[in-house]
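A single protein chain has been removed from this complex, and every other one stays in its place.
Labels for the chains are A and B, by order of writing; each one numbers its residues from 1.
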Amino acid sequence: MKLLKVLAIAVVFSVLIAACSAAPVAPAAPAADAPAVEGQATEAAAAGSVPLKLSFWGSDLDSQVYQQRVDQFIAQNPDVSVELIYIPSDYSQKVQTMIAGGTPPDIIQLSEDVHSYSSKGQIIPLNDYIAQDNIDLKARYGETGGLTTAYSADGTLYAMPDRGGALILYYNKDMFDQAGVAYPTADWTWQEFLDAAQKLTVRDGDAVTQYGFAAGGWWPWWMSFIYQNGGAILDASGKPVVNSPEVVEAIQFYNDLVYKHKVAPSPEDYANLGTNSPDPLFAQGKVAMSTTGFWGIGGLKDATFNWDIAPLFRNKAPATVLFGSGFGISKDSKHPEAAWKLIEYLTSEEGQAPIVENKQDAPANIATLNSDAFLQQSWSSKPINMAALGQSADAAFALPLTPKWNEMMSIFDTELGEVFANRAEVQPAMDSIQQQLEELFAQ
Amino acid sequence: MNRMGMIDRGVTYLFLTVLGLLLAAPFVYMISMALSSDATSAQLTFTFIPREFEFGNFVRVFTSRLNFGRFLWNSLILVFFAVIGQVFVSSLVAYAFARLRAPGKEVIFILLLSTLMIPAEVTLIPQFVLFSKLGWVNTLLPIIVPNFFGGAYNIFLLRQFITRIPVELDEAAQIDGLNYFGIYARIIVPLIFPALVAVAIFTFVWNWGAFFGPLIYINDVEKMPLALGVQILSATNSAGQIPPWNLVMVGALILTVPMILVYFFGQRFMDQFSLTGGSVGVK
Partner (left out) sequence: MTRKKKEALWFYLLVLPWLFGFVTLTLGAMIYSFALSLTNWDLFTTPGFVGFDNYVRLFTKDKIFWKAVYNTLFYASISVVAGMLFSLCIGYFLNRPVRGSSLYRTLYYIPATVPAVASALLFKWLLAPDVGLINRFLALFGIDGPAWLLDPAWVKPALILMSLWTVGASITLLMAGMKSIPTEFYEAAELDGASPPAQYYRITLPLLTPVIFFNLIIGMIGALQIFTQIYIMTGNGGASSMGGPNNASMMIVPYLFNNGFRFYKMGYASAIAWILFY
């Protein structure tokens, strides 16, 4: 009898524990095969027998636009349901944990770290699908293939470029007019750029009230200067070459903008301005020139001043960062065919249209990029020099993408952080980065 | 002891008041930021003394797309189950250690105490691997479930409390036909109730602001508890926008208020449960 009671209590216990631990998940966590969560793809979900998960990063706007594009697809493919997983920060870390946990998204938005996925075999090659559907990558992404080169390793493509657009120069026309400076062009040299930035910087005593230029520690900003000066991060064989004279000179010039010429905000200035990005400063009219991706336009919809965009300046060569993002398919996806179908749709002209409609970003599809809808969008100010984007794409350098991208960036962040804070000299810093990168790649 | 000179008194009050002002200042600033308008927030022209009183901010965080209601709900679920598990299991285990005799008990108790010395870092990675293999990533399970295994510290403290209860009470109950679980439920629990409340409070405090666990395990915005949600709000840069610092501070306040309430209502329990077991100073 007593033993029975003991057993009974044990059972109650385990049930209790099981119930308690299971309870909180039930409403929140749809299992891999469950239909999409409430509010997402509602109508189609009922019929959705093929559930897909798509992970992405970004802002609220990005979240809305992905939803719209996916909804369009579902309207045509009611058998598919799509759960969007919005991961606003620490994106790749989060996705990696999902993969490790055996619940990876079927479709993963990818960017510079594409090869930290591909090198581990976490995403599958797309070549077969491309061949099977007779997709002409040149027709879709332009003669150079756009980002398909960067997203390939050894001739195998791992992600379909989705959003593109190069790093471009935004400038405040009103400020240029006021200072009597000619608008920037693709032919601008560093010297012309610096002259303009100096004229565009307004000071009140020691305090700068208007910066001629603003950038910072984010890699595309300083890396584009390196390539403009004929330098590189990795050489053709993939070895680091970051302490070359070209690189050192470029970083020196970049840093001098802040500390020697004082035409751009320092990290300290940024901390006082409550942001680490020039985008809001430009939007608030505190900066005459800034370089950012096309998405920066979204924040300028309501700008009260006149502005335009131009390709980046050059020194020895024109160079800009072509970034953007693409979609890859997880190797553990249960429905790779359906995932491919969705990706194919999202990168088609029709699937890309909402990117333009919502002024979210520049589309990767070349036809959409060249469409009137994109080129003749109405912005708050006068027509915008959209051709700058196309011009920039031609000047894009091949990104030094490696499986160790995150670690590489961590090294750059630490060492360049000291340089950008004016606490370290450029040459020793670059020597140190070089040495650390050599070690990193030797591992 | 009861008489203080004028200077003495003056110095004491001056010290206590200045200190109070210094310690309160950041909190006042937090409130001031939370009550600022969007324009002030975008221009970062916050003032120390609140000049604007946008109480609507407290409503907006629940209606905007970044849904604080959702965060709050997730936090409540997390804390609720953590407290249930911790209080229930820790007290049962403590009871067993305090009252029941069994071979090997001393060894197990030493094991229990030794876990207090093990830094959490050592088990971090393997636990992460384990939970991810169980498919618990992106759920609250990795944060909740360990509470159902009891906490060594709580067990130790509760055991101290239980040993102070006269054993005669147990024996009397046993004669009345209660089994061990009955003794625990009818005799022990009522007598250590204040200590259980204290354990509940500690568990609440520990889990309410938990950041590291959710950061590692929760991916989807929809599933984040409040602490992580607030951080996300401050870290997400929509195109061309400075993070909405006023709303971030609203989140910080919402995160803080329950902690203050718990302090006010739980203070007497925590005092009683003073951490060395209630007998400080004189032995």
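Just so we're on the same page, a residue touches a chain if its C-beta (ideal position, glycine included) is under 8 Å from a C-beta of that chain, and two chains touch if they have at least 3 such contacts.
No experiment lies behind these values; they were computed from the predicted model shown.
Participant: Could you tell me which of A:144, A:276, A:371 or A:427 touches the chain that is not displayed?
Facilitator: Spelled out, the listed residue whose C-beta touches the missing chain is A:276.
Participant: Which residue from B:81, B:148 or B:161 sits in contact with the chain not drawn here?
Facilitator: Counting the whole complex, the residue in contact with the absent chain is B:148.
Participant: Tell me where the left-out chain touches chain A, residue by residue.
Facilitator: Those residues of chain A that touch the unshown chain are 2-3, 6, 9-10, 13, 17, 90-93, 96-97, 99-100, 120-122, 217-219, 267-268, 271-272, 274, 276-277, 406-407, 409-410, 413-414, 417-418, 421, 423-424, 439.
Participant: In the complete complex, the non-displayed chain touches which residues of chain B?
Facilitator: Listed in rising order, the touching residues are 1-2, 4, 8-9, 12-13, 15-16, 19-20, 23-27, 29-30, 33, 44, 46, 48, 89, 92-93, 95-97, 100-103, 105, 108, 111-112, 115, 118-130, 146, 148-150, 152, 155, 179-181, 184, 205, 208-209, 211-212, 215-216, 227-228, 230-231, 234, 245, 248-249, 251-253, 255-256, 259-260, 262-264, 270-271, 274-276, 279-282.
Rule of thumb we're sticking to: only the chains that are shown with their structure count from here on.
Participant: Just give me the whole-number Å value for how far the CA centre of chain A lies from that of chain B.
Facilitator: Centre-to-centre distance between chain A and chain B: 37 Å.
Participant: For the complex, give me every residue of chain B touching chain A.
Facilitator: That would be residues 42-44, 65-66, 74, 77-78, 81, 84-85, 128-129, 131-133, 135-141, 144-145, 148, 179, 181, 215-217, 219-223, 232, 235-243, 245 of chain B.
Participant: In their shared complex, at which residues does chain A touch chain B?
Facilitator: Residues of chain A touching chain B: 2, 5, 9, 17, 20-21, 23-25, 28-29, 37, 55, 59-61, 63, 85-90, 94-95, 97-98, 100-103, 273-275, 277, 279-280, 282-284, 295-300.
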